[in-house]
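Omission of a single protein chain aside, the complex is shown with its protein chains in their original locations.
Letters A and B mark the chains as written, and numbering starts fresh at 1 in each.
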Amino acid sequence: MMKRTIPMLLAMAAGIVMILAYFFPPLTPLQDKTTVWFNILAAVAFILGGGNLLKVHLKKVSDRREGWAYSMITLAAFVGVLAIGLFKIGVNPLDEFPAQRMAGDFRAEGSGFWYVYEYVFAPLTATIFSMLAFYVASAAFRAFRAKNLEAILLLGTAFVILLGRTAAGVFLTDFLPEEGILANFRLENLTVWIMNNPVTAGNRAIMIGIALGTASVSLKILLGVDRSYLGGGD
Amino acid sequence: MYEFLRDLDRRVIFSLMALAVAVPILLQITPPEKATPIVRDAFETIEALEEGDRVYMAFDFDPASAGELQPMATAFVRHACEKKLKIYFTALWPVGPQFIKNAERDVISRDFPDMVYGEDYVDLGFKTGNEGVIKLVANDLRTQYPQDARGTPIDDIPMMEGVASIRDFDVIMNVSAGYPGTKEWVQYAVASAPDDVKLVAGCTGVQAPLLYPYYPQQMSGLLAAIKGAAEYESLVLGKYGRENEPGMYQEGLRRMAPQLSGHILMVGLIFVGNLVYFMARKRGEA
Partner (left out) sequence: MTHATRRGNATFGVLLVLIGVAIAILNAVAFHPGAGTQWTKRTEHVHTLEDGSEVRWTEHEAVSVKEGREMAALEQDAAPLFSRTAGLWGAAILTLCIFSFLLGDNPLYKAAEAIVVGASAAYWMVIGFWETIVPNLFAGLFPDWTRANFMPKLSAEASVDFLLLIPLALSVLLLLRLAPKIGWISRWPTAFIIGVFCGLRFISSLEADFLSQIGPTIKPLIVMGENGFDLESSFSNIVLVLGTMACLVYFFFSVEHKGAVGKVARSGIWMLMITFGAAFGYTVMGRIALLAGRFEFLFDDWLWLIDPKDAHPAQAFLQTIAPMLT
């Protein structure tokens, strides 16, 4: 009962409050209260994530598994940034309250946390994602094959979009008139038409399908039909 | 030639991509841009506002997507400042507030020093909860943001007077890198009050096709990827440009040059890759 029934009832109650408030506006304050609690729990989930990372990497170091030295680096970075942020190292007080150092803005320019963001977090995350440009080029060379009609449609559209969204598109079809039926075949105009029509049609259908699926899964969870989120066994 | 292409080391492709992007940046080429209707609609939605109208500016991105989205954010803030709108900054992503501070420092303090914090713009900061935040803001903004990002109670901020929910804003201007982002703003804010709430958004290239179905009924305009940013910048510069424009306001336009060479490279690689494939098929190897 404690491990399955009570959580299931909690989920049902929370979900039903969120849904009923749409149809019974007097329930809106209760819905808002529930949402506030949800938002607080979302912040605690960040702490849980950090705690989990600590647990995993400490285990790796203590077991001396392959790559444990890098886990030490991870733990050092984790503890370092946590200390800088939680203890507001390098944070200046507010002018109105100079005696309360912990009242200062932890993100203010020049604070320890600002240094972490500006010179560690931002450049590293930005660079990691920028690497994808290289891999998309390599994948395009090795994997994109016009084997059948569907692949030709995909690649053809990709070509139109890739060229039409840059100055190359304007240059290549500059010989076509700017008005009239033929203007629609200028690459930059063709790109706009493709996005507004076939792409919108395809994405709309995908969106409708996902919406119906989401509604169905949500209903199954709230009615207790789907209990996979409770975990297995015990 | 066929064997060379078939066995081409991927590091050669990496080097070609690096050159295709680096050379135009080093040569500092800035191609001209012409706005497409979807971007022009976003611009006209803001242009239609009057001085003192409220805009809810949500910066929902992080450094990983700043390459695409920072130019949009800068252009949005500049446009709102030029129109003398009241700007309410928020973020649904944890690092969003850093970009809010950058906008304050690089745009507002530098080029619009007459704007007063608390009267012309306010930073409400970041809150956890993703769509839960939007849901709450749609009904009761003051419960979600009891203080601003500087710790000042909301009741003590002059421009928060009369602001109770998202319905009290004229336009939501959202810069979005993914989840939570524009899709959630449409689902929870616009859907809750379709006649009261207008939304213009800037998004990454990955997201853009997924958001087109929302335009124009649920979204008044969309800046899709760096091209959208460049087009919007060209519109803002066209209307409000000054002599010796700071380079910061043309970041999107500058990034279109490496886009051009990068895209041509991609088309070339796909073409050559397929050539190798058909040659292999002819030789019976594929």
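The rule is simple: a contact is a pair of C-beta atoms (placed from the backbone, for glycine too) under 8 Å apart; a residue touches a chain by one contact, two chains touch by 3 or more.
Model, not experiment: these values are computed from the prediction.
Checked against the full complex, the one of A:Phe24, A:Tyr119 or A:Phe171 touching the unshown chain is A:Tyr119.
Within the full complex, the residue among B:Tyr56, B:Phe126 or B:Tyr232 touching the omitted chain is B:Phe126. By the touch definition given at the top, chain B reaches the unshown chain through residues 11, 14, 17, 21-22, 25-26, 28, 64-68, 70, 94-95, 97, 105, 125-129, 131-132, 135, 146-147, 150-153, 155-156, 186-188, 190-191, 194, 204-206, 208-209, 213-214, 217-218, 224-227, 246-248, 250-251, 254-255, 258-259, 262-263, 266.
Rule of thumb we're sticking to: only the chains that are shown with their structure count from here on.
In whole angstrom, the spacing between the mean C-alpha positions of chain A and chain B is 15. Note for the complex: chain A touches chain B at residues 28, 31-32, 35-36, 38-40, 42-43, 45-46, 94, 103, 105, 107, 109, 117, 121-123, 125-126, 128-130, 133-134, 136-138, 140-146, 155, 158-159, 162-163, 165-168, 188, 192, 195-196, 199-200, 203-204, 206-207. Looking at the complex, you find that chain B touches chain A at residues 8, 10, 13-14, 16-18, 21, 31-32, 34, 36-38, 62-67, 94-95, 97-98, 101, 105, 127-130, 132-133, 135-136, 139-140, 143-144, 149-151, 209-210, 212-213, 224-225, 227, 256, 259-260, 262-267, 269-270, 272-274, 277.
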